[in-house]
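Entry: chain A
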Amino acid sequence: MILSGKAAIWKDYQKEIADDRYFYVRSCVRQNFFPGAETTFLRIMREELGKDVYEHPCHTTCTGIGYHSDVVPIDTMMTVVARQFALMTESGYENLVPSCITSFGIYTEVLDTWKHFPEVEEKVRNYLRKATGREFQIPKNLAHASDIIYKFRSEIAAKAKYKLVNQITGEPLKVVEHIGCHYSKMFPSKGVGGAEYPYVLVGMIEEWGGELVDYPERRHCCGFGFRQYLVQANRGYSMSCSHKKFESMEPYKPDMIITNCPGCPMFLDRWQYAIAEMEGKTYGENGMGIPVFTFEEVAGLVMGYNPWDLGLQAHQVSCEPILDKIGIPYKKEEKYNGIKGKKLGKPEMPVKLKCC
Partner candidate 1 sequence: MKNFGFTLSKSYEINLDKADRALVEKIRLKEPTLSLCISCGTCSATCTANVHQNTNLRKAILFVNRGMNTEAYNELKNCQFCGKCQLVCPRGVNTRNLIFNLVKILEKEVNHAV
Partner candidate 2 sequence: MRFNIFVLPFFLGLIFILSYVIRKFILWQSQLLAEDRRKIRKGFFSRRFLTASKEVFYESLLHRKMFRINPLMGYMHMSFALGWLLLIVVGNIESRLYNVKEINLPYYPIFLKFFVHDKGDIPYPKLFGATMDFLLLAINVGLAIALFKRVNSRVLGMKRTTRMETVDKIGLYSLWMIFPMRLMAESSSSAIYHNGGFLTGTLGHAFSGLASIETINYGFWWAYSIALGTFFFALPFTRYMHIPTEVFLIYLRNFGVSYKNNKKVMEQVDVHACSRCGVCIDACQLSHAIQANGMLPAHYFKAVREGKVKDKYTLECMMCGRCKSICPVGVETLEIRSAQREKIAPSFEKNRTFQLPASLKTAEVAYFAGCMGHLTPSVIQSMKTVFQKAGVSYVFVDEDAGICCGRPQLLAGLNDIASELQKQNKKRIEETGAKTLVTSCPICLNVFKKEYKLNIRVLHHTEYLAELTETGRLKLKPGTETFTYHEPCELNRGLGIRKEPNKLLSSLGNFKPLEESLGGFCCGGSLGGIQLSEKERAAVAADTAVKLKMVNASQIVTACPLCKSTLKRNSDVPVRDVAELVAGQIV
């Protein structure tokens, strides 16, 4: 692997990212599965970096999952997207920051389609007018939440309490990065580092002291495949895709996986559990699996936030081993507490997959 070669490509794919006054749009999946991540993102942006991130109470899903599982027609999706734009315009913001990669893809695709087919934009404007009487302007800047963290990665590094380094060996942690397909596969120029060697997460890993692990199936989809996961009958496919990735990364002995898509971390986390229980096969050390994090969680970790405030307890694969490696202190007994130390019991132990 010739890194200079990659660096050259990374240089070619730098995109413009607004540096303040963001209009934040939440993610269906992240809210449900990793609420702590979104909280952490806002906390870092507002408290650590003092940025203006606005969230409109009336914004909604972009219908992306519905659209990509084909129950929502394209016009409907576009008009819902247009409504989001309208809310942003009304609130006087111009920089759109979706928390979700599918949304990011949707917004990018819609804007691109409108560019090539202005008549479609016109049609959608009419739809929106007809349905809600709203008007909108095209966002001036569109960046995914991970782009923002990428932009401020060095600021975060400067404030960081911990590094992605094995405190015992002093070696950088081996980190596998997984990029959501819709981040740059559709429009390589819209993603930091392009489609083949995305840099958005690599930038964070390097900046925060980790070491990137590149492996053959790095680019492969996690397997969500929308309808392929949503319907139980198809889930075998969904799981098989992740399985393919795990098999491919296994020889590299990665310490952790970091992702920028809300869905992928959930799948890469849960499929490790399912594969273990179904096939008896576990990855990572001591049959405990490879911990999977969202970029917000990792940012929170290096900032030294309490792991349980980040919501790491919501992961099926335990995060404790990696916390120990980095040397992040945590209170075991508080892991499953509610607010004010309220005891909430503990999840059951899986049969095969070892958990803390």
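As a selection rule, all candidates are chains of the complex that A comes from, given by their letters.
Heads up, the rule we're going with is that a contact is a pair of C-beta atoms (placed from the backbone, for glycine too) under 8 Å apart; a residue touches a chain by one contact, two chains touch by 3 or more; residues count from 1.
None of the values given here were measured: they were computed from a predicted structure.
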item	value
Chain A in this complex - touching candidate among 1 or 2	1
In the complex with candidate 1, residue positions of chain A that touch it	232-237, 239-240, 243, 274-275, 277-280, 351
